[in-house]
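Got a structure for you, written out below as C-alpha cells; questions coming shortly.
Note that one protein chain is taken out, while the other chains of the complex remain in position.
Each chain carries a letter (A, B and C) given by its place in the written order, and its residues are counted from 1.
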Amino acid sequence: MQGIRGLFVPGPTNVPEAVRKAMDVPMEDHRSPDVPALVLPLFQDLKKVFRTETGQVFLFPATGTGGWEASITNTLSPGDKVLAPRFGQFSVLWVDLCQRLGLDVETLDCEWGTGVPLETVAERLMADKKHEIKAILACHNETATGVTSDIGGLRKVMDQCDHPALLYVDGISSIGSLEFRMEDWGVDLAVAGSQKGFMMPAGLALIGVSQKALEASKTAQLRRCYFDFKDMIATNATGYFPYTPPMHMLHGLRASLNRIEAEGLENIWGRHRFLAEGVRRAVAAWNLTLCAKEPKWHSDTVSAIVVPEGHDARKVIARAYERYGLSLGAGLSVVAGKVFRIGHLGDLNELMLMMALGGAEMSMRDVGLPIEAGSGVAAAEEFWRASNSRSMALAAE
Amino acid sequence: MQGIRGLFVPGPTNVPEAVRKAMDVPMEDHRSPDVPALVLPLFQDLKKVFRTETGQVFLFPATGTGGWEASITNTLSPGDKVLAPRFGQFSVLWVDLCQRLGLDVETLDCEWGTGVPLETVAERLMADKKHEIKAILACHNETATGVTSDIGGLRKVMDQCDHPALLYVDGISSIGSLEFRMEDWGVDLAVAGSQKGFMMPAGLALIGVSQKALEASKTAQLRRCYFDFKDMIATNATGYFPYTPPMHMLHGLRASLNRIEAEGLENIWGRHRFLAEGVRRAVAAWNLTLCAKEPKWHSDTVSAIVVPEGHDARKVIARAYERYGLSLGAGLSVVAGKVFRIGHLGDLNELMLMMALGGAEMSMRDVGLPIEAGSGVAAAEEFWRASNSRSMALAAE
Amino acid sequence: MQGIRGLFVPGPTNVPEAVRKAMDVPMEDHRSPDVPALVLPLFQDLKKVFRTETGQVFLFPATGTGGWEASITNTLSPGDKVLAPRFGQFSVLWVDLCQRLGLDVETLDCEWGTGVPLETVAERLMADKKHEIKAILACHNETATGVTSDIGGLRKVMDQCDHPALLYVDGISSIGSLEFRMEDWGVDLAVAGSQKGFMMPAGLALIGVSQKALEASKTAQLRRCYFDFKDMIATNATGYFPYTPPMHMLHGLRASLNRIEAEGLENIWGRHRFLAEGVRRAVAAWNLTLCAKEPKWHSDTVSAIVVPEGHDARKVIARAYERYGLSLGAGLSVVAGKVFRIGHLGDLNELMLMMALGGAEMSMRDVGLPIEAGSGVAAAEEFWRASNSRSMALAAE
Partner (left out) sequence: MQGIRGLFVPGPTNVPEAVRKAMDVPMEDHRSPDVPALVLPLFQDLKKVFRTETGQVFLFPATGTGGWEASITNTLSPGDKVLAPRFGQFSVLWVDLCQRLGLDVETLDCEWGTGVPLETVAERLMADKKHEIKAILACHNETATGVTSDIGGLRKVMDQCDHPALLYVDGISSIGSLEFRMEDWGVDLAVAGSQKGFMMPAGLALIGVSQKALEASKTAQLRRCYFDFKDMIATNATGYFPYTPPMHMLHGLRASLNRIEAEGLENIWGRHRFLAEGVRRAVAAWNLTLCAKEPKWHSDTVSAIVVPEGHDARKVIARAYERYGLSLGAGLSVVAGKVFRIGHLGDLNELMLMMALGGAEMSMRDVGLPIEAGSGVAAAEEFWRASNSRSMALAAE
C-alpha cells in the first residue's frame, strides 16, 4: 500500500515515534545493577496515572485479560460471590473468566448501550445483609458499545450501602485517557493494558491494587503463580521482577509515561473529550446515532455508530479497510453488523481524525448509506475550530 | 505535540516505513566486497526510473542544487551561451547558478503560472543559425507555482529547428512522480533529488546523463572535482564511489526503488494524477484558483493555491502549522503571501490527503477566508470515490 | 557509555537487526483481514523448530514461567502426582510453581552440575505400578549450572518402563539452539521463551503440545482462563487470538523464524556446539572448571565457570560490568559467588565471543584470579581457526 494506513480501532492505538524508538533497544541483562533505575520510577509514575497514593501498581507481561485474571486470582477464593453488571462484550468476557476460575458470579444484565446501573446495584447491595458479595466488577469503559460508566457514583452507592465488597474496575480502555481516580473513587483493583491510553503495543497488563486488596491477597485461595502478587511485591521492591521482564516494553512504558506527564493527565482527559465531541458532531451530521443510549454514557475513547436498518456495518468496515486503508472497529457479538466503531484514544489529534471521518464518509457512501459527503467532516471542523486553544499544543513534545 | 503532523510541502515528502528502516543500518566498510552487490543494481534500476537505456545515472551526495551544478560543470565551458525560460523561483535559482558558474545565460521570462513557452523557444532556436546556444534549461515541474511543462514538446521543437543544443531538465519534483521519459524525449541531463518522488530525505542528487552529454563532458572546461563525472565513471563501473558514500542513503534508495518497481512507474504517474485531481476539485469547491494559469500547466505533484485579494496566504500556513500541526508549502519570492501550496507527491493516498484538505479548510476559515466548511473535502471525496479501482492498492506492499 | 556493551547472559540474548526492525512497526488492527497471513505461517514454522509434526504450538503473551503454568494448568488436575528431578535454580522454581498450583510433586534431588538422572527415574517409574505419576518434568538445559540433560534418553527410559506419564520439558534455553526433537523424543509439553534461541526480547511463551497432551487438556481440572489452550485452539485456527496479541512480537517472531530457516536448525545446533567448545577451551586454558560435572552434561548455550576457592565470582561479574561494559551471568542461589556464567546462545559468532573472553580475562585478573592474560582467548582462537568452514557463513544474510 502507498502511504500510511489509518488506525482507528479502540486499541491497539497509534504508537508515538518516541515510544517506538524507546522500545527499539538492544537487549540487556535484566538483573544488571542499572535495571532498578529504570524500573522503580515506573512504579512511582504509574501510581500518578492511576491516581493512587496508597495503592501499588503491578506490571505483568500479559494482556488485559491477564490483568483481569491476576486481579481475581490474587484476591478471591473458590466459590466467592461476585456481582457483575453486564452490558457489552467485554463485561461478558470478564464474567466468563470469573466463572472459569471458580467464582460464583451474579450478573446484572443491562441493555447494551447502557452502563453500570447504579440504582440496581444499590438495591442488590442493600439486600446483601450478610455481605456475601465479595466483589463488584465494573467495566469503566465498555469498548464494545462506547459506554462509560460512573465509577465515582458506584463508589458512593457502595459507601451508602456500607458494603465491604472489593471494587474491581476494568479500566483497560479508560485509564490514561478518561478521568480515572483510583484513590478518590475507592477502587480496589484497577486493570489497564499497554495498548490503549499508554500508546504501546499489547503485552503489559498494569494493575492498580489498593491496600485493602493487598490485604485480601494474603488469604485469597485461588491458585496462582505466574500472576502472584507476592513474588512481584518481593522483587519489585528492589527494582526487579520474579522472571525475565520484556525489557523493551519497560523502556517503552518509560517513554509513554514521559509523554503522559508532559501533556498532563487533565489535559489528556480534556483532549479526549474534545476530540470525541468532534466525532459525535460528525455522527449527528450524518443523521446517525450512537450505540450509547444517552449522553451520560458517551465514551470519549470510542464511538460505536449504529448503521441504519437494512445496512450492514461490516460492509462499511470492509470497504474502509480494503479501498481506503482505514481500520475501523467492528461490532462485536450481538451488535455485529449493526455498529462500526471509531476509536479516538491515545496519541491523536484533529488532523488524524480527518482520516477517520473522511474515510468513513467515503466508505459509507460507497456501500450505500444515505450520508451527505463532507457533512460529518464539516461538523467536526466547526466544532474543533471553535476552540482556539489548541488541544494538541497543550504539552510540549 | 500529540499525534502525527501532516506533511504536505512539495518535498521533503513522507518517507515510507520500509525506506526509513532500510536507512537505519549499522555502518559498514564502503570498500568491502559486498558493496557492489548493493550499488550496481541501483544504477540499473535508476535507469528504469529515468526511462533511459543508453544514458548513465550518477549519484552524488548532495542536494538538487548540487545536481544542477554537476550537470552544468561537467558539460559546459566558461562563457557558453545557455537559453533558460524563467517562470518561477526554481527556474530563477537555476539561472543564477549558471551565471555564477560563468555561463552566458539568455533568459526567456514568462508569467509565473505558465511554463516553457514552446513557440518562443522555437523562434529563438530558429534565429540561432550559428548554434551559439549550447544548452537549453527547462524546469519540468516548477515547484513554486505548480506548473508542469511539456518536455516532450520541447524536444520536438528542438528537433524541428534541428538545433544541436544539449537539453537540461530539472526533474527534481517530477522524476519518480510524473511521466518522464528521458530517452524518448531526448533529454541530455536530467536532475532529480532524493527527497521528492524517491521518498527519502534530501542528500542524494540523481542525474541522468545521455551519451551525447557524456561526450560533451570530455571537453567541457568548467572547473570541477567533487562533482566530476569522470571519477564516478571510473569507480561506479565496479560498484564503488570515488569518496565515502552515505551508505545509509544507498540502502534507502534500494528500498525506494523496490517500492517504485512494485507499484510500477505508470501506476505511480496515474496515482499522482488521481490524487492531484481530487485536490483540484477541492480547490474549485472552495471557489479558489490555482497559480497555474491553464489546465495544461497543472502539476500533479503540487498545487499552488491563490488566496483571494485582501488575504495573506502566510496566515493560512502559520495557522495550519501552529494550530493543527499541518505543514503547507509557502509562496516563494514574488508569490509570497499570495499562494499556499499543497504538495501531493511521494508516498501518499486519499486518506492522508484528508488531513491536508480538512486542515486547510479549518485554517482558511480560522483566518477569515470565505470558504465553506467541508466543501473541499466533499468534492475530493466524490472524485476519489468515483474510481472503484483503488489507486493505492495497485502495488503489493 | 562509549561503544556497545557485551551481552553474554544466557538470555535475554542479542536481538539481530532484522528482528529489531521487524518488531518496530506501526500498530495495526489485530482483527484485520491481513492478520491470518502473518499468524498462520508462524504456527506452521514453529512446528518445524520444535520438530513436531503431529503436535500443536501455542503462543502466549507471557514469559517462560507463564509457559510452565500454561503447560501444567491445561493438562493436570489438583493433587496430581508429578515426578521432578531437581538440580539447579530453574528446576527448583518449576517445582515451586507446581506446588503452588496444587500438584503433588515428588522431587529427585541431584547434585547441581548434573542433570536428569536416567537410572533413578527408571527405578522410580518401575516402582510406580499404579501409574500414579501423571507427569515427569525435565529441564532440558538447566541455565543455572550449564547442564544439558538427555531427553531422548529419558523417553527411552519411560518407554522401557512402559509408563504413560506425560513428559514435560523445559526447553526455554535449549529450543532453537540445541538439538531438540519433540516428535522423536515423545515430548508432550515443550516450553520455550522468546528471549533465548528465538533472539527476541522476553514476552512470548511458546509451547509445543502433543496430541496426547491436547487430549489430556480436555479433562484437566486445574483452573485456567488466560492460559487456556481451548480459546487458543478456537481462535488460532483462523489466524487470530482470543485477546489482543502483541503484534510487534508476532512480527519479530516472523523475522526470527526467517533467520532460523535461513541458517537451518542443524547448522544452528552445530554453530552453538562450535562456539561453546571454544569457550570451554578457554576455560581449560584458564585452569578453571565448569559447574557441569562431566562432559556429557556440558551445555552448548551457557557455561557456568567455577572460580577458585577463596574468590568471589560476584566480583568478577561486577568488575566486568562496571569497568568493561560486559554482562556476564551471575551464579544463582546455592552457587551464588561460586560461578559466573557466559551465555553463548542466539545470534552470536566468534568475534563477539572475543568480547566475552577478553573481557572476562581482564576482569578476572583485575580482581585477583590467577589467570594468564590472553590464555583463554588464544585457546579459543586456535580451536575456532581449526575449522575452516566458517560456522557463521553457513546461512545467507
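We adopt the following convention: a contact is a pair of C-beta atoms (placed from the backbone, for glycine too) under 8 Å apart; a residue touches a chain by one contact, two chains touch by 3 or more.
What you see is a predicted model, and the numbers here were worked out from it, not measured in a lab.
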Original post:
Where the complex has a chain not shown, which of B:Gly55, B:Gly115 or B:Gly193 is the residue touching it?
Top reply: B:Gly193
Original post:
Pick from C:Ser77, C:Thr120 or C:Ser375: which residue touches the chain that isn't shown?
Top reply: C:Ser375
**OP:** Sort through C:Asp45, C:Asp188, C:Asp231 or C:Glu350 and give me the one touching the missing partner chain.
**Re:** C:Glu350
**OP:** State which residues belonging to subunit C touch the missing partner chain.
**Re:** 1-6, 14, 16, 263, 271, 322-326, 347-352, 354-355, 357-359, 361-362, 365-366, 372-375, 377-379, 381-382, 384-385, 388, 390-393, 395, 397
Subject >> Absent chain, residues of subunit A that touch it >> reply: 17, 21, 24-26
**OP:** By the contact definition given up top, give the residues of subunit B that touch the hidden chain.
**Re:** 4-5, 7, 9, 11-15, 20, 23-24, 26-33, 61-66, 68-69, 96-97, 100-102, 193, 195, 201-203, 222-228, 242-249, 318, 321-322, 327, 329-330
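Convention: only the chains that are shown with their structure count from here on.
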Subject >> Centre-of-Cα separation between subunit C and subunit A, whole angstrom >> reply: 35
Original post:
So what's the Cα centroid distance for subunit A and subunit B, whole Å?
Top reply: 46
Subject >> subunit B-subunit C separation of Cα centroids, rounded to whole Å >> reply: 54
**OP:** Would you mind listing the residues of subunit B that make contact with two or more other chains?
**Re:** none
